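Supplied in structure tokens, the structure appears directly below.
Apart from one protein chain that is not included, each protein chain of the complex appears where it belongs.
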Amino acid sequence: EELLARFEARIAADGRIEPQDWMPEAYRKTLIRQISQHAHSEIVGMLPEGNWISRAPSLKRKAILIAKVQDEGGHGQYLYSAAETLGISRAEMLDALHSGRAKYSSIFNYPTLNWADVGVIGWLVDGAAIMNQIPLCRCSYGPYARAMIRICKEESFHQRQGYEALLVMMKGTQAQRDMVQDAVNRWWWKCLAMFGPPDADSPHTAQGMRWGIKRISNDELRQKFIDATVPQAEVLGVTLPDPDLKWNPERGHYDYGQIDWDEFWQTVNGHGPMNKQRLATRVKAHNDGQWVRDAALAHARKQQQRALKEAA
Amino acid sequence: EELLARFEARIAADGRIEPQDWMPEAYRKTLIRQISQHAHSEIVGMLPEGNWISRAPSLKRKAILIAKVQDEGGHGQYLYSAAETLGISRAEMLDALHSGRAKYSSIFNYPTLNWADVGVIGWLVDGAAIMNQIPLCRCSYGPYARAMIRICKEESFHQRQGYEALLVMMKGTQAQRDMVQDAVNRWWWKCLAMFGPPDADSPHTAQGMRWGIKRISNDELRQKFIDATVPQAEVLGVTLPDPDLKWNPERGHYDYGQIDWDEFWQTVNGHGPMNKQRLATRVKAHNDGQWVRDAALAHARKQQQRALKEAA
Amino acid sequence: MSATTTTTDVTIDYLLHLADNAVVLGQRNAEWCGHGPVIEEDLAMANISLDLIGQARLLYQQTAARMGGDVTEDTLAYFRDDTQFRNYTLLELPHHGPLVGYARTDRDYATTIVRNFLYSALMVLVWEALQRSCDDELAAIAAKSLKETRYHLRHARDWLVRMGDGTDESHARAQAALDHLMPYTQEFWADSPVEAAAAAFGLGVDVKTLRPAWDAIVDDALAEATLKRSAATGYVTQGKNGLHSEHLGYLLAEMQCLARAHPGAQW
Partner (left out) sequence: MSATTTTTDVTIDYLLHLADNAVVLGQRNAEWCGHGPVIEEDLAMANISLDLIGQARLLYQQTAARMGGDVTEDTLAYFRDDTQFRNYTLLELPHHGPLVGYARTDRDYATTIVRNFLYSALMVLVWEALQRSCDDELAAIAAKSLKETRYHLRHARDWLVRMGDGTDESHARAQAALDHLMPYTQEFWADSPVEAAAAAFGLGVDVKTLRPAWDAIVDDALAEATLKRSAATGYVTQGKNGLHSEHLGYLLAEMQCLARAHPGAQW
């Protein structure tokens, strides 16, 4: 009781909880779920963009894309480490992913169909992710907050790079402009859905807010994202595929159309265009890599035994 | 003794030996070796040309190439059947191929590096093969002779198609003409080596001649091929890569330069650029297909048992 | 479908859908050439592929004739981008289970056979109906293609039964391939403005009306193969409307690379 009171006081005072501190079991579980899901998203998220590395149309863009996908892997790595401070191993988390018990961001269950998808993922998907993640930099759990600070910095860089790549394409040929518009058409609504269901329907929000894990509601974040993105789209010269999108001077925000939540839930529940392919590819990589990990372990053990023998 | 005398008399009279006829064991063995090697060559020979099916530059050429590679598979099929009449199974022959005991034509141990290779293989490789094979249509062993009649007819068709494809390319762009010349440069000498070592060094020729399996010597066939090909090369407008190649009015034949027999033997002995790749690909196809063949067998057995049960 | 769409536009789009189906599956099946499980299957796949390439050529030729200008069968096959292709997504998938576009693994013959079965079961019905197309050229292509497709269906069905009613391994592989591919068949029945317009004026067939007959062919074969009919649920692919999987881009990159490296060249 006293521990809980102290914990709640620290949260209320916007203090940080650290791994060695006492925490309620539900808080720990919620964080493990959220951080590992975020880590899985980074790892699965390597695949849609990785799909274009081999075909990047210039060496400069190839290098930028490899570096970006590498950063995503790196984010996955720190996030797994942050989750490990809560008493779960990477192997357990991967097992949960591979067996379908753990989720990852549903946005990665859509295919990347043209080169502009790479830029649009940077601009819109990373943009939406940053909106979701910036509040997490002030999250109550220290290791997660610190990981998010680093991740948000890199993500902002990726977002600018994505936007810049699209600007170049929009100044190019008609075929290039068509690619950008096609990519925007396919990704726009999916990005809006990334903020999660409307606040009224969102089960985790209230508790998350109280614990200082979540700090801004889904609908607020979505509106913020739209308000920030519309002017960028205008500069770029693309049309956002929503006829209802327009400035509402009374609200001081853009109004927007209805999100297709059926499609969203279908994909979240495993029936998007790429759910099976993404997961099966990760499982295959893991299984194919078993002998490599085994070799490293066996060698390390042999080394240790040799060292012990020499010491004896 | 009497059997042998009768056999030799039939050969001397240019008669045919049929599967049910008595034959000397050495004759049977020689034929099995030669026919199965020929069959293996057709099967392995699907790979160099098969390499270009997916990239054929027009639908017409794609169709022609698929049909051609299919014909090669068909030739392999009849030749295995012809060899089976001598008391060996296809499985035994494939096993000899896959374990490296049986050979196939060394010409297929070179890579196909540009689209013109497909035309040049038709024109030169098939052309050389036909020179080698036409005498076999009169071979003393009936099933082999009959298989060869059909095969030679189809090969001549392929040769004309290959030559025609090259004519079209030579009338095209400089890049197309360069492709043809590059392919001719790479294949010419290898085709001359297809007729086998000079008569002086050829171990099998004498016995093969006596048995009516081989009817014309390596060097005679090679000369015949060169004499037929030089005028075709002139019409095509390509340069055969041999500075010593010139008409010798005294001999009534073209003189030609030195074949690099070291390179030939190196490839025959397993050290060509593609020996491992060709064989490993065939072995992989066979191993990967094991479950398919097993399924067919298992199903046939089940069907048979059901038929027996119904009959009982 | 805008009000200004002419029957010529619809005919072109409809022919392209049929032609793209044939060329993409022809390209895939030919990949087995030299790698089949037994020589006879190398020959069979080559044969099916040849028929499909032949169908594609006739259909593209008809399309080119109606488009006029410099359009040829080859500009249509080699110089359109993936978003312009109108083939069923099912046909562009590689010969293995569900993986992303740049994964690599062995080819699986069960996937090949199940796909050929599901597609040719549809196409015998489509070609049969298209023999009565108001377009005489298409009706003639349909009559020729029907004969070929009957053979393709028999070939695939025979192997499906052998695999399903063969060994435990072959049964498991056939079932896995069916589970993987069956959801893609939803696209057969999905709405398509081009198909609707083509059916409306007697050029094409309303594929939805063929569904009971297709179901019967599938159920009959699966029963004989002792396979369980997998659910055709979940995401409905949209290749026939131009929205493809990650695989088509790679297939076309390979198929078109040489032709595109030499624009305007004759072969």
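For reference, chains read A, B and C in written order, and residue numbers begin at 1 within each chain.
One rule holds in what follows: contacts are C-beta pairs under 8 Å (C-beta built on N, C-alpha and C of every residue); 3 or more make two chains touch, one makes a residue touch a chain.
Note that the coordinates shown come from a computational prediction; the quantities given were computed from them, not determined experimentally.
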In the full complex, displayed partners of the excluded chain: A, B, C
Touching the absent chain when the full complex is considered, from B:Pro143, B:Gly196 or B:Gly272: B:Gly272
Selected residue (touches chain absent from view) among B:Arg10, B:Arg33, B:Arg55 or B:Arg146: B:Arg55
Missing-chain contacts mapped onto subunit C: 31, 34-35, 81, 94-95, 100, 102-107, 250, 253-254, 256-257, 260-261
In subunit B, positions touching the absent partner: 47, 50-51, 53-55, 111-114, 182, 266-267, 270-274, 276-278, 280-281, 284
Positions on subunit A where the hidden chain makes contact: 43, 46-47, 50, 53-63, 66-67, 69-70, 73-74, 76-77, 80, 115, 165, 168-169, 171-173, 175-176, 281, 284-285, 288-300, 302
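Here is the rule we go by: only the chains that are shown with their structure count from here on.
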Chain-level touch network, classified as line, ring, star, complete or other: line
Most central chain, judged by mean C-alpha position against the global CA mean: C
Distance between chain centroids, defined by C-alpha means - subunit A, subunit B (Å): 58
